[in-house]
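Apart from one protein chain that is not included, each protein chain of the complex appears where it belongs.
Which chain is which? They are A, B and C, in the order written, and residues in each are numbered from 1.
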Amino acid sequence: MYEFQLIQSTGFRNHGPEGARDGVEIRLRLPNYRGMRLSLLDGIDVTLDGEFFSHEVTSLIVGGRMYDLAAMRDATTVRWAMGEHASVFVPKPGGLLPGIHHVKVAARVRSPYFPPHLQPLPVHAERLATIVLP
Amino acid sequence: MYEFQLIQSTGFRNHGPEGARDGVEIRLRLPNYRGMRLSLLDGIDVTLDGEFFSHEVTSLIVGGRMYDLAAMRDATTVRWAMGEHASVFVPKPGGLLPGIHHVKVAARVRSPYFPPHLQPLPVHAERLATIVLP
Amino acid sequence: MEDRFKYGVSLYSFTEDFGSVMSIEEGFDHIADTGATGIEILGETHVTGYPTPDKAWLDRWFGLLDRTGLEPTNMCSWVDTKLRLGQSLSVDEGAAELVRDLTLAHQLGFKFLRPKFGVISADLVPDPIWAPAVERVLDLAHKLDIVICPEIHSPTPINHPVVHGYIDFIERTGTKNFALLIDTGIFQDRPLKSWVHEVPEGDSDHAKLINGMKVNPEELVGIAPYIAFIQAKFHHIDDNLHDENIPWEKVIPVLKRIGYTGYLSSEYEGVREPWVAIDQVRRQHVLLRRLEAACDAVPA
Partner (left out) sequence: MEDRFKYGVSLYSFTEDFGSVMSIEEGFDHIADTGATGIEILGETHVTGYPTPDKAWLDRWFGLLDRTGLEPTNMCSWVDTKLRLGQSLSVDEGAAELVRDLTLAHQLGFKFLRPKFGVISADLVPDPIWAPAVERVLDLAHKLDIVICPEIHSPTPINHPVVHGYIDFIERTGTKNFALLIDTGIFQDRPLKSWVHEVPEGDSDHAKLINGMKVNPEELVGIAPYIAFIQAKFHHIDDNLHDENIPWEKVIPVLKRIGYTGYLSSEYEGVREPWVAIDQVRRQHVLLRRLEAACDAVPA
């Protein structure tokens, strides 16, 4: 089961080998009420403690594979299913220090049945979340 | 999974054959953080739209069997397990009309590791709940 | 009895619950306990492993139908015409999406399929592939005994070129496997008090969506022969059993008058909080059943 919030408490962690972290993972629930093909998600903007990372530089880890924006746009047959977690990978060499951080995301969802001027429509969330291990 | 509230929305219904209802059922989650033997539950007081029904007249339906207060006190080997629903049976001939009703319960829990003067300690809850069918 | 509505609930009602506080088992239980006979789902939301659930999930699905006595009513689906950036689906591809969902809906026992097509304009005109794509699968729908239902949903009213287009399609093809689904949100005539929605403030449709389109329920009379299914959309029923937004006391008599005997399938869409919908749906069923009983009590 998901935590109710878009940004999950668990799964917020540094990424890469200990001592040589290459970024941060932020675990999300599906930012939509229906499962969706990855090509309908046009990337995710992230702000960590005020530092902005555009959807053009973040990636999504889903089903054990990492998709950058170009790969996401091509992924017309891969689904982010309801109930499945995925994590945004934020490239940030060294990662984050253990402690409480301010995390903000905008998941840019394209819903073809919404008017063209509302594409993509970002799903926003922000919260304090905790990195436990260095 | 339980609804978060002690008094569940679903399972609030009339009891007995249609047209000859003999009472009302109120479904509860376990009123304790641990599963408990029934003899540790010293009955449940209920108030329906202001009408009081003492724990001496209500019963508990758990595992498909109905226990009045005496039966409950004897049930030292029957468990109300965590995750299991049970329903209070309130004897009220005719039942309740479909609609929104005010429901109040006090589940009288005996916790042997609490001081003797706090036995039983009622777990209280009240809410509006809806009977759908006559 | 035979001229009565059938009562159902869409699992969509539990959008704020599903996946974080409710699994499909509880969804079935909440629906069955209202006395409803039908369950509606969203394929991409409620079918684990969509579009090809495994045997374990199928066993669970049929076990739940069996245990609760509920029948599958409508399955909602999407034809994502804008699946790719900058290139719309072809007719072939659109038809393939419909085949995928007709197949699944039939496998699960559904009688109705609501595909939501992508749109090409601010007033929600569907991608023109809808007609040839649907036409291509009508034989399959007939074979599988499924009625494909576009959803008439706010901000599209009943009297609108899009709806006329659907009716023309039915008349032209003579099909029995394409008909209208009415979302009762179009009758909303008082503003939503608490609502967070995907449409940003300041958008042209924002006011319409907040305040309601106020379609006159009498307009149902003109399209009566084409109505196959009704999603009983609502947003809040207060502690006095009063719906704050949808004028059911006007809608229900019209539906009785036109002889509608299909499903009223609850679609709660209210505050974004868990554990609210369960009781709201129960309230709606009391309210709808009361209004129907009142209509039935008056000699025709």
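Methods note: a residue touches a chain if its C-beta (ideal position, glycine included) is under 8 Å from a C-beta of that chain, and two chains touch if they have at least 3 such contacts.
Every value quoted in this text rests on a predicted model; they were computed, and no experiment measured them.
Engineer: Looking at the full complex, which residue from B:Met66, B:Ala81 or B:Leu97 touches the chain that isn't shown here?
Structural biologist: Going through B:Met66, B:Ala81 or B:Leu97 one by one, B:Ala81 is the residue touching the chain not shown.
Engineer: Determine which one of B:Met1, B:Leu97 or B:Leu128 touches the chain that has been left out.
Structural biologist: Residue touching the chain left out of view: B:Met1.
Engineer: For chain C, which residues touch the unseen chain?
Structural biologist: Counting only chain C, the missing chain is touched by 20-21, 274.
Engineer: Which residues does chain A use to touch the chain missing from this display?
Structural biologist: Touching the chain left out of view, chain A contributes residues 1, 3-5, 9-11, 13, 98-100, 128-133.
Engineer: List the chain B residues touching the unshown chain?
Structural biologist: 1-4, 29-30, 33-37, 39-40, 42, 73, 76, 79, 81-83, 110-119, 121, 123
The rule we apply is simple: only the chains that are shown with their structure count from here on.
Engineer: Could you state the distance in Å from the CA-based centre of chain B to that of chain C?
Structural biologist: 36
Engineer: How many angstrom lie between the centres of chain A and chain C, each centre taken as the mean Cα position?
Structural biologist: Result: the chain centres lie 31 Å from each other.
Engineer: Two or more other chains in contact with one residue: find those residues in chain C.
Structural biologist: Correct list: 21, 23, 274.
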